[in-house]
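Every protein chain but one is kept in place in this view of the complex.
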Amino acid sequence: MAHEPQHVEQHFHDAANVTNPEHAEHHVVSPAQYALVFATLLACTALTVFAADINLGVFNPIIALAIASFKGVIVILFFMHVKYQSHLIKTTVAVGFFMFLVLVTMTLSDYISRAWGLW
Amino acid sequence: MDSAIATTHVDSPGPGAVEQQHEHVVLPQHRHHFATEEQQRESGSFGMWLFLLTEIMFFGGLFFAYLLFRNWYYDAFVAASNTLNIGMGAANTAILITSGFFMALGVWAAEVRKKNLLVLFLVLTTVFGCAFLGVKYFEYKEKFELHHVPGASFDVSQFIHPPVDANTGKPVGNPLPPDAAQKTQMFFFLYFAMTGMHALHMIIGIGLLFWLLARAQRGDFTAGYVAPIENFGLYWHFVDIVWIFLFPLLYLINRHPLAH
Partner (left out) sequence: MSASSHTILNLPDQSTAQLPRKNFINAEHGLLSWLLTGDHKRIAILYLISITFFFFIGGAFAGLIRLELLTPQPDLVSSDTYNKFFTMHGIIMIFLFLVPSVPATLGNFLIPMMIGARDLAFPKINLLSWYLYVVGGILTLTALVLGGVDTGWTFTAPLSTHYLNTHVITTASAIFVAGFSSIFTGLNFIVTIHRMRCPGMTWFRMPLFVWAHYAASILMVLGTPVVAITLVLVILERLVGIGVFDPTKGGDPLLFQHLFWFYSHPAVYIMILPGMGVISEVVSTFSRKRVFGYTAVAFSSVAIALFGFFVWEHHMFIMGVSNYSALVFSLLTMLVAVPSAIKIFNWCFTLQQGSITFETPMLYAFGFMGLFTIGGLTGVFLGSLGMDIQLTETYFIVAHFHFVMVGGMLMAFLSGVHFWWPKMTGRMYSEALSKLAAVVTFIGFVLTFMPQFVLGYLGMPRRYHAYPQEFQVLNVLSTAGATVLGVGYLMPMLYLAWSLKYGAIAGDNPWQATGLEWQTQSPPLTENFPEIPIMDHEAYDYEWLEHKTAQEVTHVG
């Protein structure tokens, strides 16, 4: 295996940038940004409690889940830094939620389409 | 790299091996099988995310069971949910979010190498985490006293004949027929299973926090080695997200049962 002489200046020479193809800049999120997210999360918590007290019929659970999802997303993007991470990490997070959705929807496909009573 | 003479290379390392030794000197946490510290850090983070994916799927089974039985026994779930203390639940949500906020600040403190701030934030994270568990303890205790723990001691009578609210003069919920009233046990089982599993993850997290605190106090994480704090933060935030979903699903099913 012929290989060209390697220079010691930095790390070793990785021509195809194989070891770190997903190189993402190391971004430090500031406390101010965290504080903003924190305040938003608390506001959303209050919002979801108040929304639950208003009678919106079938929209109550939808709104509750929407607010919870929004909270989850901002925790993931900012507290967990995913906004500043590589494509690999972003894809990984998406895959996780995709699989959860597969579990729920495909199992539901049985329960929803049963001919007998309960659904 | 001729195989016949490969073994002798161990004694007289080629240029590649020299770089590895060069790396060792630079950063103390660098493990030998990684080429660069950056590779190690990104691998660690990726590994933690994969672990969190397993946790998503682990809780996923419970969430599906909840979804199914909530739809099968909606009225029973509504009645049972309304016996939960929404004030405690909301307070716990705020407490856990605050704990997460301090954890995020802790990661920042480690990155800007401020040891005392890091220790402070880790302590605050732990304190709020313990506060969460404390509130949970009181909630569980109340459930036990009201005979809402599923099993032999479960009391369905208050669902068959709902008590009258002293303020409004109206019953707190619709009376349920006896078989539907029995299904409130399903709600409580899922309540205890899901919050219990969540609490178990919190307890493990708090245990890890104590260990991290000890090491942070020694200065292990404010000299450039942030990975354990960062990766623990990912775990802690994930546990927070689970609660963010548990709160509306368990506590806020339907606060207006009498209206519809």
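A and B are the chain letters, set down in written order, and residue numbers restart from 1 in every chain.
Everything that follows uses one rule, which is that contacts are C-beta pairs under 8 Å (C-beta built on N, C-alpha and C of every residue); 3 or more make two chains touch, one makes a residue touch a chain.
Only a predicted model underlies this, so the values are computations on that prediction, with no experimental measurement involved.
Q: Tell me which of B:Thr54, B:Asn116, B:Ser157 or B:Asn174 is the one touching the absent chain.
A: Selected residue, touching the omitted chain: B:Thr54.
Q: Thinking of the whole complex, not just what is shown, which of A:Leu47, A:Leu65 or A:Leu88 touches the missing chain?
A: A:Leu88
Q: Just the residue numbers, please: which parts of chain A touch the chain that's not shown?
A: Answer for chain A: residues 1-3, 12-16, 18-20, 88, 95-96, 99, 102-103, 106-107, 109-115 touch the chain left out.
Q: Residue-wise, where is chain B in contact with the chain that is not depicted?
A: Output for chain B: 1-7, 9-10, 13-17, 32-35, 39, 42-43, 46-47, 50-51, 53-55, 57-62, 64-65, 68-69, 72-73, 150-151, 182-183, 185-186, 189-190, 193, 197.
In this section, only the chains that are shown with their structure count from here on.
Q: How many angstrom lie between the CA centroids of chain A and chain B, rounded to a whole number?
A: Here the centre of chain B sits 15 Å away from the centre of chain A.
Q: Any idea which chain A residues touch chain B in the complex?
A: Residues of chain A touching chain B: 1, 5-6, 8, 11-12, 14, 19-20, 22-24, 28-31, 34-35, 37-38, 41-42, 45-46, 48-49, 52-53, 55, 57, 60-61, 64-65, 67-68, 71-72, 75-76, 78-81, 85-86, 88-89, 92-93, 95-97, 99-100, 103-104, 107-108, 111, 118-119.
Q: Quick one: in the complex, what on chain B touches chain A?
A: It comes out as residues 1, 15-16, 18-19, 22-23, 35-36, 38-39, 42, 45-46, 49-50, 52-53, 56-57, 60-61, 63-64, 67-68, 71-72, 86, 90, 93-94, 97-98, 100-101, 103-105, 108, 111-112, 230, 233-234, 237-238, 240-241, 244-245, 247-249, 252-256, 259-260.
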